[in-house]
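One chain of protein is taken out of this complex; the other chains stay put.
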């Protein structure tokens, strides 16, 4: 069986075949399959043998993602939903290239453009403050401001489009 | 509403009335009701205000009991099932006074009496070893051995009657 | 002695202070904003009082409300922790006026050392080396332009009331100067309520070394050796250690004496830190006095055996320092790593959200000062520090390995954190060699991503869990918000009722 996981905007293919009880053959992408055995699982903590090497992983699910901590690194995976089912908010904000959103919730402290302004790629369009840090939102493209959805002082949510652009 | 909880063989009455959302009036036995408010709960950890005093409690349920840790002390409660529904294994073993059982699983290393023997109250009848510790099982009464259910070297479960006595 | 302390802070430092109070037999009062109704520091305190809306300006920075709360609950002292009002002279003065002990220096001292520009002048007069730069607050752009003409680029924009890197901007050419000053002013205003900024020469690849001092009200001053705080991102420390691998014994002694001199020049009392920059030629310059307990104070505690927060409380209560300089020695080595709710793959962008899973490490030589619990919400309102992990070892190398093992067992899921980044930083060959300087991260860790083998392992785990997942309708541990969502099989027990 093949799964496609999305992590930080990249898609990863994983092929998995159940071997025997609590044992699998798993291959990443077109790589060689590895034998993975589950030794124990308890309260979100899982012990595996991966090709004989003991690996402890922690996993939890929330908000449609699975979060996994292994070897000190943590990852958030989403199962790829297929193109037919449309794109998520995050994909819109990042992928289409003409929407500018804050990657985190915060307060819109500065709005540097208005409707109709021409902007350069990399130009700072707005500043959002969260956790006492200012973060500049820059234009992903050269274009024209088509819409501004918020005013200075507004609270904005993560990935909520603040400015909509049209490419030039 | 009244609950009856059994803990270490004793029964405790608790009266509880819901006050408003996440707030209750609770009385132990015939005591004065106390106002208890729930502040937070997360992953088995609960913060309450009891009569204004902050109390953190941990709780989990398993095997028909609820386990509660508060102020460094832990308790296991069972809801009293009512007399009509018979007595549990533990109650049989302890309450009737004529059954001798090990309070923990272990190995029966020594059997000191046989069927028909007369025994004194407090006399050692058998020795069970668990976790490298010998534990003597003593007679709760003066009586006669009616039955011996295990042989030396057998594994015994917690609260499984090993010797049955008849009072003299 | 103090009887009851109101802790005017939140998170790990509020808990740290409360623990010290408990050990001294002092009652504690927590305050909390509406966003912190479920925060961990409420569970530790003897009582907890709400003090306002989530924005800090309406709660943790609300001087009037905090002072009134202290009076109402009968607290005879306020401990401000770090950040928020810790170095606010108006707050300290208000406490003085109301007869409440402020656990820190006097308002007059705070005013002096808090004004970086004034402090630079005082130190210069006392014969302490300072970094070349402005000794007055810049007004119009011309003031700044003029300063750069003698200093040369790069320069650093600094907030006069600054601290923790807030309001700081490095400027490498004339073109960026104006924007940098404007941004610095906005951040300074938001963080400290004052937009004064000035310029200093920017020293390339310096070491950031600070000395911990304790000063009582009777003129006794001791230092507790240094902390090497060069590893920073966004001008904020993220890894600190002591002893510094850079200092020779002779230099350490000399800087310690200068630190004590600086403290005396400022008329400083209570626990404080004298920060220095050490340049490539081992020249050192006074940077500022941090008039608070520092985030990184545990590494000093672990190597000297002195409890700094308890000392703060004793000094504030008017006691004489029981420690003399000759009582203080360093034993072994300690390293602290700060765990932030930040995404190190996105330039340390704050990452608020819910902690869906938490497993903290333990074991020999590890100390965890934590402000989080499983299921808690990390809100976007405050500094994104979650916890600190500190390792002590007989040698730097043993401490480093312990810290890495600790981080590898510090499972926080649901939000991005600095854990994985810190492991790779601590394993970097330059860190292993003790080659720490303030641009270590931008130079060595740029474009950091988790290593491929960890990603592969995580993908395999994800695939296994996906392939075995039957339908199950709710989230365990993560989103349980009321008792009955967590107690399984309860009805077996309850059915008899």
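By written order: A, B and C. Residues from 1 in each chain.
By our rule, a contact is a pair of C-beta atoms (placed from the backbone, for glycine too) under 8 Å apart; a residue touches a chain by one contact, two chains touch by 3 or more.
All of these numbers come straight from a predicted model, not from anything done at the bench.
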item	value
Chains on display which the left-out chain touches in the complete complex	A, B, C
Chain not shown: contacting residue from C:48, C:370, C:438 or C:457	C:370
For chain B, residues in touch with the removed chain	1, 3, 5, 7-8, 12, 14-16, 18, 24, 26, 28, 34, 36, 38, 43-46, 48, 50, 55, 57-62, 66-75, 77, 79, 103-106, 109-110, 127, 129-135
Missing-partner contacts on chain C, residue numbers	15-16, 19-20, 22-23, 298, 301, 305-307, 310, 331-332, 360, 362-370, 393-394, 398, 401-402, 405, 464-466, 468-480, 482-491, 493-494, 497
Touch residues of chain A, complete complex, unshown partner	1, 3, 22, 38-47, 52, 54, 56, 59-62, 64-66, 78-82, 85
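The rule we apply is simple: only the chains that are shown with their structure count from here on.
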item	value
Where chain A and chain B are represented by their mean Cα positions, the distance between them in whole Å	51
Inter-chain centre distance, chain B versus chain C - centres from mean C-alpha coordinates, in Å	49
Multi-partner residues of chain C (at least 2 other chains)	477
